[in-house]
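Read the structure below first, then the notes.
Removed from the display is one protein chain of the complex; every other protein chain stays in position.
Think of it as A, B and C in the order they're written, each chain with its own count starting at 1.
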Amino acid sequence: MSAPAPAGGAETVVVKCGGSGALDVQRLCEHVAELTAAGRRLVLVHGGSAEMARLAGQLGLTLRQLTAPDGVVTRYTDAATLDVLTMALAGRVKPALLTALDRHGVAAVGLTGLDAGLLRARRKKAVRAVVDGRPTVVRDDRSGRIVEVNAALLHGLLAAGVVPVVSPPALAEDGEPVNTNADRAAAAVAVALRASRLLFLTGAPGVLTDPADPASVLDTHRLPPAGEPAPPWVGGGMTIKLVAAREALVGGVEQVWIADGGAARPLAAACGDGPGTRIV
Amino acid sequence: MSAPAPAGGAETVVVKCGGSGALDVQRLCEHVAELTAAGRRLVLVHGGSAEMARLAGQLGLTLRQLTAPDGVVTRYTDAATLDVLTMALAGRVKPALLTALDRHGVAAVGLTGLDAGLLRARRKKAVRAVVDGRPTVVRDDRSGRIVEVNAALLHGLLAAGVVPVVSPPALAEDGEPVNTNADRAAAAVAVALRASRLLFLTGAPGVLTDPADPASVLDTHRLPPAGEPAPPWVGGGMTIKLVAAREALVGGVEQVWIADGGAARPLAAACGDGPGTRIV
Amino acid sequence: MTTVMCPSCESDVELTAAPRQNEIIECADCRSELEVLSVDPVLLALAPEAEEDWGE
Partner (left out) sequence: MTTVMCPSCESDVELTAAPRQNEIIECADCRSELEVLSVDPVLLALAPEAEEDWGE
């Protein structure tokens, strides 16, 4: 674990996968096996919204959302929701990924932000949201923003030929677990590892200018200057991926790609020029 | 992770904790912090029967038991039970332990047998049990016995100053997760690490000759020769702990102790002569 | 109609409906955003700054 990072971290690629379906786990594992056998260092970061929704349904828990005054919708993570999130991610999605990776001969270790301080967050103590049409301060939301990554833990595993499989929750400064966005967690991990590439696998072939038309995929998407609005065709889950992409680029990650998680070789953009959309 | 084991593994202690309550997590974490700060290498292994029962109740799932023809009762682990087990252990018990350890400044990494082949098991393909009074072959039980431990993974973490926090499930030879007994998992880990001591924390001060009287605790319990019956006052959860203790001793672990998980210094037997019952 | 004092400018703030716990209202005089800290009695305080708000 005390192994030094490779010079410039040049060979490390961080892949964000899963959360909203459309991922072909078998193909992903095959490709991970191929790339790790060739000596490439990979870190997988995953979410699990679909599994979370399924588990909440089984437990009879209604997942709630917060609508910020500017219209942005976010998950409302009270204590019961955080419990469901942790069980879904660490108890269902991650074991399934680890089992599939083992079947493909990949040594992978599952981690959440709670492991050896892997992801430390600053908790959002007060969130503004519209509740029943009235602006309100929500104080029991257990979510936060990553401020520190234990890169040494990941470097040690990578040096041993292990693929870390990372997900929320993170640890807040008050010692309590908090939810954190998995796309932004992937960006924080990529920055901390000085990864050469960050790859977001989605249900689309990349950034689309027409969400209904896969052929509208862009080869390159240039982020607007900070503070300026995104193009109107950026919406849904893409908004937050582009926020995370900006954080990664600002943090020194050389290339950020958004690609198709259902492709035959979903990690092609980890080593070549796509397919997918390169974010610049 | 490729760090060699210390000579003889002399400084490594494996502690089995939790599963059936009676554990004082704060005191355990304090003591772990103290011992690891003093350079001792600790591995925690945990179960989680109580949390499993609670989660099964929340999900409306009835946990079932198998009664072997010789009267031994074991958990019936069908697919739904394995799901609950994995969520309870990896999604509730382990995150709570990791969070508590972090609060005490202990760098700990949670693992199940699914991580990098940590615990590989031979699946019990056919189990004999009495069902509705009739002897029956049960073929859908997902449980197994550990046949291999990835000691290198644990040595690497220990060398980096990390406390591994290990639990079932394990990985069977068919690539599927299976349940495995946590006490015996602790023994298998202790043997694989050539640990100097294995410590089982329980709800009693040690092995009692009268289960109702804590003062009946034995300083030493000598296991009967293999194949001979245990004394009549060995029952309940103690039976399996003594099976695991024998496996550890036969496998070369120098000292095996059964001690009180609620004590002020629950790990005293990790370095001194008790308190607790030494199994010989 | 309940009237309470603005903690910022000390002018009267009129509550037009039954206020709710943690609701944010605005002082008509100084435009401060005020959070309802309790409803019985009504206590107001400056609402915390908006934090960036992306969740999983």
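What we mean here is this: a contact is a pair of C-beta atoms (placed from the backbone, for glycine too) under 8 Å apart; a residue touches a chain by one contact, two chains touch by 3 or more.
Remember, predicted model here, so these are calculated numbers, not experimental data.
**Q** With touch defined as in the header, list the contact partners of the absent chain among those displayed.
**A** So, spelled out: the chain left out of view touches B.
**Q** Out of B:V127, B:A152 or B:C271, which residue would touch the omitted chain in the full complex?
**A** B:V127
**Q** Using the touch definition up top, pick the residue from B:V138, B:L223 or B:C271 that touches the left-out chain.
**A** B:V138
**Q** Take the complete complex as the reference. Which residues in chain B touch the chain that isn't displayed?
**A** The missing chain touches chain B at positions 47, 49, 66, 68-69, 72, 74-77, 85, 124-129, 131, 134-139, 141, 143, 145, 168, 179-182, 184, 240, 243.
We take it that only the chains that are shown with their structure count from here on.
**Q** Identify the chain whose mean C-alpha position lies nearest to the mean of all protein C-alpha atoms shown.
**A** A
**Q** For chain B and chain C, let me know how many angstrom lie between their CA-based centres, rounded off.
**A** 54
**Q** Hey, what residues on chain B touch two or more of the other chains?
**A** In chain B, no residue touches at least two other chains, as defined above.
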